[in-house]
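Beneath this line is the structure, given in structure tokens, with notes to follow.
All protein chains of the complex are present and in place, except for one that has been dropped.
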Amino acid sequence: MSHAKNQAERIREISGVNPLKCMKCGKCSATCPAFNEMDIKPHQFVSYVANENIEELVKSDSLWKCLSCFACVERCPRDVKPGKIIDAARQLVVRERGGNYLSADEIPELLDEDTPQQLLVSAYRRYKR
Amino acid sequence: MQRIGVFVCHCGSNIAATVDVKKVVEVIASEPGVVHAEDYQYMCSEAGQEKIAIAVREKKLTGIVVCSCSPRMHEATFRKAAERAGINPYMVEIANIREHCSWIHKDINEATEKAVILARAAVAKVNLNTPLTPGESRVTKRALVIGGGIAGIQTALDIADAGYKVDIVEKTPSIGGRMSQLDKTFPTLDCSACILTPKMVEAAAHENITIYTYSEVEKVSGFVGDFTVDIRKKARFIDADKCTGCGACQEKCPSKKTPSEFNRGLGTRTAIYTPFAQAIPNVPVIDTEACIKFKTGKCGLCQKICAAGAVDYTQKDEIVTEKYGAIVVATGFDTISLDKYDEYAYNQSPDVITSLELERVMNAAGPTHGHLERLSDGKAPKEIVFIQCVGSRCSDDRGKPYCSKICCMYTAKHAMLIRDKYPDVNVTVFYIDVRTPGKNFDEFYRRAVEQYGVNYVKGQVGKVIPQPNGKLLVQGSDLLDNKQILKEADMVVLATAIEPNKDVRKIATMLTASIDTNNFLTEAHAKLRPVESPTAGIFLSGVVQGPKDIPETVSQAGAAAVKVVGLLAKDKLMTNPCTAKADELLCNGCSSCANVCPYGAISYEDTLVNDHGIRETRRIAIVNSALCQGCGACTVACPSGAMDLQGFSNRQILSEVDAICR
Amino acid sequence: MYKIAKENLASLFALINENNELYLPVQVAGQTNFAAYTADANVDLDTLKTVKSPKDVFFPQSETLYTCNKEDNKLKITPEKLVDAPFVVFGMKACDIKGIEVLDRVFLSDPVDSFYAARRAHGTIVALACHEPEESCFCKVFGVDCTEPAADVATWMIEGELYWKALTEKGEKLTESLKSLLTDADEAKVEAEKSAVKEIVEKLPYSNLSLEGWNGDVLTEKFNDALWNELYKPCLACGTCTFVCPTCQCYDIKDYNTGNGVQRYRCWDSCMYSDFTMMAHGNNRNSQMQRFRQRFMHKLVYFPANNDGMYSCVGCGRCVDKCPASLNIVKVIKAFSEKGDK
Amino acid sequence: MSVNNEFRPKIVAFCCNWCSYAGADLAGSSRLAYPADVKIIRVPCSCRVNPMFILRAFEKGADGVIICGCHPGDCHYSTGNYYARRRMTLLFSMLDYIGVEKGRTRVEWVSAAEGVKFSDTMNDFVAKIKGLGENVRLGDLRCKN
Partner (left out) sequence: MQELINRAKELLADGTVARVLGWKIGDMPYNPEPAYFETVESLDKFVYNGFCGANLSKYMIEASKLEGKTLVCLKPCDSYSFNQLLTEHRVDRDKAYIIGVGCKGKLDIEKIKKTGIKGITAVSGAEMTDACDTLEIDTIYGKKSCSYNDGMLERCHVCKGKEHKIYDELIGESRDTCDKERFAEVERIEAMSPEEKFEFFKAELSKCIRCNACRNVCPACSCRKCVFDSTKFDSAQKANVDSFEEKMFHIIRAFHVAGRCTDCGECSRVCPQGIPLHLFNRKFIKDINEIYGEYVAGAEAGSRAPLVNFDTEDAEPSIVNER
């Protein structure tokens, strides 16, 4: 298995998403609050994984622009969950770099009752770079 | 023990070249039960069939085995020959020694040996055959159509024109259905009412058609050719025979605040009402939940005003019981609920409407008298956004997994009509794919773009945000430009997915018709029997079978009518005698068989049985041989072996197995 | 009297097997039943009761009677060959041997069952006295002495040695052929063993069961007793009691189509089965109560009526151990005597 | 059955009347050969095949049993082959569990148009059964002589 294929498979595995279910409606990009900040747009995440173009994807700034608000996950009519894909791509990068970016003792001060847990988990990988 | 005659066919050289026919005759002649064996050039010929007749006469045969070509070819021929010779046609079995033997084997010894074994298996089976007689059931020459929309009306008209009585049962106070709510129809843009109303009138006036409006099917029993149906005629509180349809009652009715079902809740109606002006019958009904008389006991204005004295507050629901030979389900569709689609702000802004609501807005008889205006403030919109595929093609639980099929075309229609009538209004359509298969359909869509300048944007809308200034901010994708678009619109129209009418599952259960996970009724065969339900005598017309537009609905309605007429034209139905049958002494009444029966042919009755001296009442499976098609699924589901299939019985098949393996 | 050390039994069995087919208790998949001896058989002399009684050595669960084949256009009938070679059954208990006595009454009286008779004629029984009788045993009630089995040869297993005593001519003959492995022994140890075991027998809970009121003369009275209506109720109508019983002798005759012909065979049947003695007109016992009653009436009333008072129960207790519903002949006997007491 | 020491298996094929039996007919009229060891029993639908029939075939000496029906979704009776599919899956699994060699039983969906598939399937099945040899684990000894 080629490296790209392997990585695409990893993303599919981590995210639990089948990119082939995408019908290319673009609702994810339509719904994304961080759209303008992104170089690769949410609907493209899916096709990057489908086309196994992971190298480009992980270089993308979008990885760190995504707010993990999961609006795209909520609204995707095909259950493709682009937000999960980007999250998986982040993990891929993090795993390769070998560490989290937020240390455990920093968490309490960040905690807020309304903070979705998912955001915190994502934050582990995004901040303190 | 049977007296069996075996007839081995040469089929010219087709069989004889590879199978030693004489040897087969010689070997098979000594099989138990075989009293006659001979060979002949062409068994299917006149002369060959005569040989069977002679042998039956002279050897007093009770069973026949023909070793020849496939039974799919000549089984019917030899059965008829047997019947002419005076023995039951089902005492014939075919050993297929051509397609399954001589044509595929080259070695004559091998082929001969196999032919003998196949013949033996057939002999073993015939030994256990029993004479079978196709059952006969009478056909009530009357059809029932459930649903009075265009599908039901067309089916009823076609059946009635063929000379058969047909009843339409419609749940609402008038026939007409969804089509009566539409303004214009694609791709010709003619007025819906103009083409539908004459059909409604024709149906009402047809001597062979009886229309039960404001009525529902309550109970169905029986089977193909002989259904008995209870129809509940809900009390209208109006004596239809006296009512002249003058409308005075509706004018005077003081209860005017009920949302109008016909106008999709966009306008109001009175408590005593006909849904729309051209309603058929033109007899109002009283909505007891809105009527002041019914709620408080006071009022009674309509009764006072009615010159014909037609208003009768004491009217009760009535049950009509009628017999039918065939039932057509034409219950149509509704749009799905948008409660789960918060992102489109449908429940937040009156200016976000469904396409079906837009039909009412555009219609001269609608809430805005045909003026395109915002429902919030009555202002003329300048910017309209259409969103396609709302709830269609969704694999989540908010929408439907299928394509609703009609939306692309009606959205093009709406866009075109608006641009035609209000050239200063900008129309944007967000689409995923534009699907326009159909005669003149793609041309129609292209006209919307090329001639009328409708702005089609490839991409879905993510969110509609009502603004403080009353505008709607539409946030969507333009996938071709790879941009996120923010557009301020005055109105947003949602091409909402359609789904089968809510009542259809209840009706399907009554009819024992199979239904799929999306609540569409299942066809007997997806390709070859698209207008029939697997349950005999039940037919499908219109969207109840799957999403379709008007021309398709009308074609299918006609097809269903032809199937019904084909059935009603028969005086009696010959039923396949190879049906399942339960041995009442072995049956446990456990329902396993009924669970696997695709035709709902199995029911249970408490039956008094005499089991070797023990008399008791037991729950016993009863197979309705008119419904059973003889698949045999039940025979394997039955653990006790009580259920068996005539013509392919357990013992018969086991005897074939034994003969082949010995 | 002779003896042989336990560890030499393997050689003894091998030697017997040289000239005779040998049947003895063999353990397969955790259960011990009588089976033909093979060199690698897991012989088990420690289990007191085999699951099935050894009656199937003489009266197999299933045996072919004759075979019909088609030859040309004629039917050829080949009767099954009778047993004509000597065989030995090793390890039968006193109750099992009493069971054979019951079967003899049935199969050897006129008309003689030739299949059974041939097996009886060619079989030599080497009995093994009981060492540790169990709570379900009640052979004493039927006059069986489990310490002194009445067979061709009687044996006792005492402290790792098998004591061997021929009792009949057949037994002597077999003993003669085994002399090379046997050594002389005196009877003192055997006598001690007998009286020790007899003491245990006295302590068994069923040993003093009374059969009073059960004989061939009480047919109508017992038959019509309402108690049966209660007793049968837990009965599952399975054939466990019948098939483990050393005296049940009913069989069914069936045909098997082999493809080339028909084998007519007989196999054990159970009066507990709903199709037992099913005839063209139906069944003469069509309720489970009747079937249940039949079994016990037969053992305790009908059989003694026709066989000089001999019961067709030997008190082996297999049904007591094995009935899935915990019913058994003892409970039936007790229920009737309790009723009598009231 | 063995001629010249060559093992000739006994194979029973249950074919549904509407698809597979017609597929076999097509194989015949297209002269697509497969071994004479295969004998076809016509049943209305694959759902008519009782596990008892399959065991009976093995009892009486069959070496392989194959069930052919319409492709899922194409059943003449709409749903018959779906039930057959479950029944056969479980039965085959049980046979495997008690130590019957994998491959002595098979289900194949053959349409009326698939004469080639029918013939290919039978050729392959016979070859596989020949590879497995005689069925000794499921037969009744009384039928062996």
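Per-chain residue numbering starts at 1, and chain names A, B, C and D are given in the order in which the chains are listed.
We take it that contacts are C-beta pairs under 8 Å (C-beta built on N, C-alpha and C of every residue); 3 or more make two chains touch, one makes a residue touch a chain.
Source: prediction; values computed, not measured.
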Note to self: I'd like to know which visible chains would be in contact with the absent chain if the whole complex were considered.
What the structure shows: B, C, D
Check: Which is it among C:Trp214, C:Trp268 or C:Phe303 that touches the chain not included here?
Finding: C:Trp268
Next item on the list: Among C:Tyr2, C:Trp214 or C:Phe243, single out the residue that touches the unshown chain.
Entry: C:Phe243
Check: Which of D:Leu32, D:Cys45 or D:Met88 touches the chain that is not shown?
Finding: D:Met88
Next item on the list: Would you mind spotting which of B:Lys106, B:Lys502 or B:Arg651 touches the chain that isn't drawn?
Entry: B:Arg651
Next item on the list: Over the whole complex, note the residues of subunit C touching the chain we left out.
Entry: 28-31, 33, 48, 51-52, 61-62, 132-136, 200, 203-205, 233-234, 236-240, 242-244, 252, 254, 265, 267-270, 273-275, 320, 322, 324-327, 330-331, 334
Check: Where does subunit B touch the missing chain, residue by residue?
Finding: 583, 585-592, 595-596, 604, 611, 616, 619, 637, 639-641, 644, 650-651, 654-655
Notebook entry, point to check: Going by the touch rule given at the top, which residues of subunit D touch the chain that is not shown?
Noted result: 51-52, 55, 59, 72-73, 79, 82-83, 85-103, 105-107, 137-142
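Simple rule for what comes next: only the chains that are shown with their structure count from here on.
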Checklist line | Distance from subunit C to subunit A - Cα centre to Cα centre, in angstrom | finding: 78
Notebook entry, point to check: Roughly how far is subunit C from subunit D, going centre to centre by Cα mean, in whole Å?
Noted result: 46
Next item on the list: Would you mind listing the residues of subunit A that make contact with two or more other chains?
Entry: none
Notebook entry, point to check: In subunit C, what residues contact two or more other chains?
Noted result: 258-260
Check: Between which chains does touch occur?
Finding: A-B, B-C, B-D, C-D
Notebook entry, point to check: In their shared complex, at which residues does subunit C touch subunit D?
Noted result: 256, 258-260, 263
Note to self: So in the complex, the part of subunit D that touches subunit B is made up of which residues?
What the structure shows: 10, 12, 17, 21-22, 24-25, 27-29, 31-34, 36, 39-45, 47-53, 56-57, 60-62, 73, 76-80, 83, 87, 119, 143
Margin query: Residue numbers of subunit B touching subunit C in their complex, please.
Written below: 30, 612-614, 658, 661-662
